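If you scroll down you'll find the structure; I have some questions about it.
Excluded from the complex is one protein chain; the other protein chains are retained at their positions.
Here is subunit A:
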């Protein structure tokens, strides 16, 4: 009943607003006092911080209609009170907030690590296939070249890698030949992925769209 009265006494600008939160069960704990907490201040232009000379201008001070609305709704009895915490309560709130965000970041990190692990494992398997020799055991690895006397590594030598390549394991016969990496080539085949669609339309699948939406200059 009380609430109805309040609503009826409110002007029409208020009652039509759809976003007004209508707290059904709980009445606000602290009602603003009956006095208007925002006394009308002299204001000539909207959002001006300059005080206007009241004595010179006899007429009533104009006020921006938006400012009036904001003040009216802030002072209205069914507007919920602002969220104010005591020091300790604010600190507790902050603690819980930080803990929640820490937890979220931990979950995110775990997921990232898991994806990384899967990717690395798949990459390792592909690499093993690629270097698999004819006999199914032999494989080659690049060994780091011998360091100089001062402890530095000759960059040129490391990049050439010619003499750094050694054969480890197997009979050593697996090197070379057309059988080297056959399984890898088979695994990398993209058959049946772009069925019916010309391969030219393919783009490596990413999470986000490309920077250029369409390649207009493309010609077959």
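The rule we apply is simple: a residue touches a chain if its C-beta (ideal position, glycine included) is under 8 Å from a C-beta of that chain, and two chains touch if they have at least 3 such contacts; residues count from 1.
As a working rule, contacts and distances are computed from a predicted model.
Candidate names were "DNA-directed RNA polymerase RpoA/D/Rpb3-type domain-containing protein", "Large ribosomal subunit protein mL38", "Amino-acid N-acetyltransferas-like protein subunit Mak10" or "ATP-dependent DNA helicase II subunit 1", and the UniProt protein name of the unshown chain is "Large ribosomal subunit protein mL38". Within the whole complex, the absent chain has one touching residue among A:68, A:92 or A:123, and that is A:92.
Touch with the chain omitted from the figure is made, among A:85, A:100 or A:119, by A:100.
Residues of subunit A that touch the chain left out of the display are 87-88, 91-92, 94-96, 98-100, 102-103, 106, 144, 147, 150-153.
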